[in-house]
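The other protein chains are all here in position, but one chain of the complex has been omitted.
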Amino acid sequence: MKLKHGTFSKTLIAAAALMATLGVQADTLKIGIAGPVTGPVAQYGDMQKIGALMAIDRINAAGGVNGMTLEGVIYDDACDPKQAVAVANRIVNDDIRHVIGHLCSSSTEPASDIYEEEGVMMITAASTSPSITEKGYELIFRTIGLDSLQGTLAANHIQERIQPQRLAVIHDKQQYGEGLATRVRDILAAAGTETVMFEGVTPGDKDFSALIAKLKRNNVDFVYYGGYHPELGLILRQSREKGFDAPFMGPEGVVNSDLAAIAGEAMEGVLATAPKSFDQSPENAALVEAFRARNEDPSGPFVFPAYSAIQVLTEAMRATRETDPYALADYLRANCFDTTIGEIGFDQKGDLTEPTFEIYTLHADGSKTPVSK
Amino acid sequence: MQRALFPALFAAGVTFLLTCLVIGVRLQQDGPTLTVVGADAETWGWIGFAVVAVFLFQLFQQPLSAFKQRLPTPDLAALLPNEPLRRRLRPWLIALVVVGLFVWPFLVSRGAVDLATLTLIYVMLGLGLNIVVGFAGLLDLGYVAFYAVGAYTYALLSEYFGLSFWVCLPLAGLLAATFGCLLGFPVLRLRGDYLAIVTLGFGEIIRILLNNWTQVTGGPNGIGGIDKPTLFGLEFNRRAGEGSQTFHEFFGISYDSSHKVIFLYLVAVLLVLFTVYVINRIQRMPIGRAWEALREDEIACRSLGLNPTVIKLSAFTLGASFAGFAGCFFAARQGFISPESFTFIESAIILAIVVLGGMGSQLGVILAAIAMTILPELAREFQEYRMLMFGGVMVLMMLWRPQGLLPMKRPHLELKTS
Partner (left out) sequence: MSETTLYVLQQLINGLTIGSTYALIAIGYTMVYGIIGMINFAHGEVYMIGTYTAFITIIGLLTMGVGSLPIILLLALVTAVIISSTYGYAIERVAYRPLRGGPRLIPLITAIGMSIFLQNYIRLAQGSRDLAMPALISGGIQFGDPEVFEVSLSWMQLIIWGVTLVSMTALALFISRSRLGRACRACAQDLKMTNLLGIDTNRIIALTFVIGAALAAVAGVLLGLYYGTINPYIGFMAGLKAFTAAVLGGIGSIPGAMLGGLILGVTEAMTAAFFPSEYKDVVAFSLLVLILLFRPTGLLGKPDVEKV
């Protein structure tokens, strides 16, 4: 259909004027950063927060995105599913349409239901439970590997390198921990290694003497623990006291300097699967300096994934010149991005196409060294 | 004045002891090491202020309390118009409130309607507990267990059998009432504090069972993806499930998430109106009087021929059923439930609502529920201090006005004396 010449140019001028006024308003685009600010795993929320905020600050310093300044708004879910739901509702009520978060898989999953329903894009830099991207949602992405990969990596390592005679698998009954523990147990069972003890502990519990006595009684020679550092730290500490010295292995939820504080010497030699140490790669040296200048610690496993999440989000916004989550989602799935965690792309489900986990040996001073292949 | 000097110094000393270490020194965790640092100057300023304030208050306690005696105490009841006028205005007032409740959500923001829905849930819970604690005088600290039963009933029935909200609502109430009856039986012989402890124990047991029975209840991860209520089969989602239609498609309008929020609010209003009506009627029936007789003096009650077993069980059962309704609605509204929503703190909050409102007074409970839910939202900047203020307010209210905001007045008729 041919528009009359006059009408067309008038429309064009009107549209330009409208875009100009919108642009001239120099508005802020709020991005929600949801994770634990309080509670037992607040350290991980911190990692995600400093990564995302650093990215936002640097992007704003370089002129913002599409003429807008970014503003990170922090929301606290305390790693509690109920609060995560409340936070998600609040984010929707606050008219924010892009969220980096949440952190704990048990929080991210219920929140993602709300975000998908309300048309809010969510990129998680820390939730590793596979079920989050298994619901066929359009707007949910992640910049970290999956537990299915993490669990497989751990199980393979145990099967090939450790070859325990009497394996125990302990978990904290939450989605992340129990999911990983079940996966490790099942893979090992299929490969022929039986699990002698499979038990859950209550998060927040302090006394594991009964569990440790049971482990001793069953002559366990290797323990895989699925869960977070507060409980593992206490188990390690109390095991040492009680003379139970089998080696332990855990997921990235225990890779945290607080583990050293709780477990002390007992932490030496504990194995863990964790995202690659992006703070060690030379490309990120300048960024690491920037973190240290701000008195922030860039070595946490979620700092760089969170940074990259902001990177891909803003990259997509720049390329599509839009903030509509659906348009951004399409762009994310169709392209590759050069970020601080390397070249990444997203598959149809929203997961990273390349896994990023490695196995480390943890040391009592809080550092970690990669285990040679 | 001199006689007050020593107690004042003592009080100031106590204040200093209380704060100097616990607030004045901070434990800091730098990675693996733990250190102590003195708190910043501002904190020490507050400590100093507190000490001085306590000292001065104790010193001048006598003149201050004399001054307080002379202050007029506000009598809330005097603010209301007198009796005959009140009686004439009442039906108009009620009609105004009800109409207002239905019209209001269309005029305000989504967040406000959401908050109002949450408030209505607490109103329902408060009114339900009011039956047990306020009318019957049975101290129930585990009320949240019935709330949980209602919520999980809907969640599980919806997940495993696909039953809709409207079908599950009466079922949830019924199941919660059954649990109420079951709880009532063992505690028939217990009195006062022991009753409180057993109910507390029951509440915690239910929560721990829900937390550990992972195969059925999902354990700590809860149950998600719970369906929202439908309007005659029309769903309020962006996309319809198989076999059903969405609300916006049916009416040919574009999808707006505020439709869902307003609909949920209206459902909540209906539930609350139903609750208020039922309780009001029951209060005027013999069983309502029997509850109050039980509260005042159980032994006298028994000696007058009333059967305490029936009275106690009916109180527990009825109170529990309202918690069941509230729980069912809560699950539908949130779309997700976990045992963390049903801790002892929730019971404490609901109990606080009943006591602060004035035990037995329905209007008081409604006002208290509104205050408890809305005030924390208004003071959003004080998010950090919210629970602190909640605890403090509980203590202060008990010290200042233990009978509650609107102490109960038995519904009565006055004979007109000409």
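A and B are the chain letters, set down in written order, and residue numbers restart from 1 in every chain.
Following the convention adopted for this analysis, a residue touches a chain if its C-beta (ideal position, glycine included) is under 8 Å from a C-beta of that chain, and two chains touch if they have at least 3 such contacts.
What you are looking at is a predicted structure, and each value in this text was computed from that prediction instead of being measured.
**Q** So which of A:G39, A:G119, A:G342 or A:P355 would be touching the chain we can't see?
**A** Considering all chains, including the one not shown, the answer is A:G39.
**Q** Among A:K216, A:K349 or A:H363, choose the residue that contacts the chain missing from this document, as touch is defined above.
**A** Hidden-chain contact among the options goes to A:K216.
**Q** Identify the residue among B:L9, B:V36 or B:I253 that touches the chain left out of the display.
**A** Only one of B:L9, B:V36 or B:I253 touches the chain omitted from view, namely B:V36.
**Q** Which one touches the absent chain: B:G45, B:P63 or B:G192?
**A** B:G192
**Q** Would you write out the residues of subunit A that touch the absent chain, in ascending order?
**A** Residues of subunit A in touch with the missing chain: 38-40, 42-43, 173, 199-202, 204-211, 213-214, 216-217, 230, 233-234, 237, 240-243, 258, 261-262, 264.
**Q** Even though one chain is hidden, which residues of subunit B still touch it in the full complex?
**A** Those residues of subunit B that touch the unshown chain are 14, 17-18, 21-23, 25-27, 29, 34-36, 39, 133, 139, 186-187, 189-194, 196-198, 201-202, 204-205, 208-209, 212, 299, 344-345, 348, 351-352, 355, 359, 384-385, 387-388, 390-395, 398-399, 402.
Assume only the chains that are shown with their structure count from here on.
**Q** State, to the nearest whole Å, the distance from the C-alpha centre of subunit A to the C-alpha centre of subunit B.
**A** 36
**Q** Mind listing the subunit A positions that touch subunit B in their complex?
**A** Per the touch definition, subunit A meets subunit B at residues 80-82, 85, 89-90, 92-94, 106, 109-110, 113-114, 117-119, 173-175, 178, 202-203, 257-258, 260-261, 264, 364-366.
**Q** For subunit B, which residues are in contact with subunit A within the complex?
**A** For this pair, the touching residues of subunit B are 29, 31-34, 109-111, 114, 211-212, 214, 219-222, 224-225, 237-238, 257, 334-338, 340-341.
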